[in-house]
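Here is chain A:
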Amino acid sequence: MSTYKTLITDVLVVGAGLAGERVAVEAASHGLDVIILSLVPPRRSHSTAAQGGMQASLGNCAMGEGDNPDVHFADTVKGSDWGCDQDVARLFVETAPLAVREMAIWGVPWNRVVAGKRTLPDGRVIEEKKEKEGLITARDFGGTAKWRTCYTADGTGHTLQYTMDSMVIKMGITVHDRTEAISLIHDGEQCTGVVARCLRTGDLRVYIAKSTVICTGGYGRLYSASTNAVINEGSGMFIALNTGVVPLGNMEAVQFHPTGMVPVWILITEGARGDGGYLLDKNLYRFMPDYEPKKKELASRDVVSRRMIQHMRKGYGVDSPYGPHLWLDIRHLGAKHINTNLREIANIARNFAGIDPVKDLIPVRPTQHYSMGGVRTNIDGAAYGLKGLFAAGEAACWDLHGFNRLGGNSLAETITAGRIIGKKVAEYTLGATLSYNYELVDKAVKEQENRIKALVNGWNGKENVYELRKLMEQNLMDYVGIFRNGKDLQKAVDNLRELYHRSLKIGLRSNGEGANPELAQALRLPGMIKLALCISYGALMRTESRGSHAREDYPKRDDANWLKRTLAYWPEGADLPELKYEPVKITELPPGDRGYGESSAESQGGKNG
Partner candidate 1 sequence: MADRELTFEIFRYNPQKPEVKPYLQTYKLKETTGMTIFVALNQIREEQDPSLMFDFVCRAAICGSCAMVINGRPRLACKTLTKTLPARIKLFPLPVFKLIGDLSVDTGTWFRHMSLKTEAWVHTSKTFDPKAQEERMDNETALKIYEAERCIECGCCIAGCATANIRDEFLGAAGINRVARFMLDPRDERTPAEYFEVVGSEEGAFGCMGLMACDDNCPMELPLQMQLAFVRRKMASIGIGYKPGKGIKLA
Partner candidate 2 sequence: MLLQRTLSKSNKTDLYLDLVELASGLLLVGFLWTHMLFVATILISQETFNGLSEFLDKYYLSYIGIPFIIVVALFHFVIAGRRIPTRIQEQRIVWRHAKMLRHTDTWTWVFQAITGMAILVLASIHVWMVVTGWPIRDFTSAQRMESFWWFYLILLIVGEYHAGFGLYRQFVKWGWFPRKPIGYITKVITAIILVLGLAAMFVFVQLGGAL
């Protein structure tokens, strides 16, 4: 009989980023007892890295005039390439302005409208109205009809997270940081909490809860070149997948950001292009207007990323030891603008590449950035397959983003979904009673204990966790990148399948004592490879191009056959996900032309690149 600490609460939130904390705040304000688990202190969450801003149709600034939820809705649905759930998108666009204003009361220092005329970098003169002065302003972002992205200088995610965490602290919500949920406790119908490992001591703990909410963010770190923080390994998604009954939605929908800085893959925010930055090729030629005459550098992310790859494949990339790349040019914006409005970008270039963007060009290339897929939930955030399990934010496939997320909709999703789903979680929890089977809990802990013992003692084999991980990253990067084709995807699936089997034979090289980092990685890796398989297998099966999923062998969107969402299940003992499909809900806006990009409109296809 093993000894472990058991904690009981009403609502257990796994992940303390913006979505998680927003859910927690909402649940706690309904009088519920909440515990948040987090890999790191909440203010270190990856949410803080979102610099650009969040979309909400306040319509206060001159270039946002006439904006309303309908316009935002259309942008979101088009952006998603009709892959999103339109009920969810509608709910989201209606709630986003409230969420922004609420954050203002709680303390976010949103940038405000300053009345008067000013000249934009492209020469247009705009005038901010006197009667709007002091209201929350917005900036331009890719893929939107209006200026709608609310921001605080270059640290929107930072200020949002700090403000949200200040509410968590104010409300006295318990946070157990440096704690990792490693499996869900469930009986196939009801989720009753998690088994967690303390990353300070290595001890296992059990958290029993009426409802469990997964808000662990994305899985960017499955790819070797990702803008994501190193903690973004999709842990919440694979513990849900491991149940065998909870599906992950649209895992093949992976967004690449056009401008990850070579070679550290740190994100250069859309703000750089929004404020008037150009993309140049090796001849210092601005090529985007040739491909996207209307939107130029500001077409949606998937389009810009693909155009960049396309242009590099034509031989216009700049050669470097890290592969070909392109240039981001913001020099013409001037030192003052760069050092104030784009300070974070300037700092990144200076500190991590030794480049001064006032004088130099920034080397960039498309880099994995966002996971549209995740734990599939309904509009209330309730996960498919298990009662008492919810998910929100990037970890979820609520399905706001479909096959491509708009810039600025991710931050907006965190607090908007957190607000909506938090309320639903609270309603559910208030009506739920706590009942759990002790044997079930004990069995769940034992299972993890045995896994750990096997890893530490090398009972199953001596595979090196870091080696396997590198192979997984490389396979995804090489074969499941921006442009995909059946041959490569098949290769990825085969390789990853083999890696999955090898990952079951990992043995530690260190002693695994206490908060051993190798053990933590070894516990995660099989789950990560499962996610990698969901991505590549889902991509292989989806024989069309939609949003960020661009098949060279199927370059067109195929609404007749593929207006549906992939659901990946992982049956016990399997080495491949089982894919099911469900129709995408279209309520207001029938599939049509996005007005940019190639897969839905007649233009140069991806294949000729």
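Selection rule, in plain terms: all candidates are chains of the complex that A comes from, given by their letters.
As a working rule, contacts are C-beta pairs under 8 Å (C-beta built on N, C-alpha and C of every residue); 3 or more make two chains touch, one makes a residue touch a chain; residues count from 1.
Since we're looking at a predicted model, the values are computed, not measured.
S.K.: Counting any copy, say which of 1 or 2 touches chain A in this complex.
M.R.: Selected candidate: 1.
S.K.: Touching candidate 1 in the complex: which residues of chain A?
M.R.: 40-46, 48-49, 58, 98, 100-102, 104-107, 109-114, 133-137, 152-153, 155, 158-159, 162-163, 165-167, 169-170, 175, 177-178, 200-201, 229-231, 263-264, 266-267, 321, 344, 347-348, 351-354, 465-466, 508-511, 513-518
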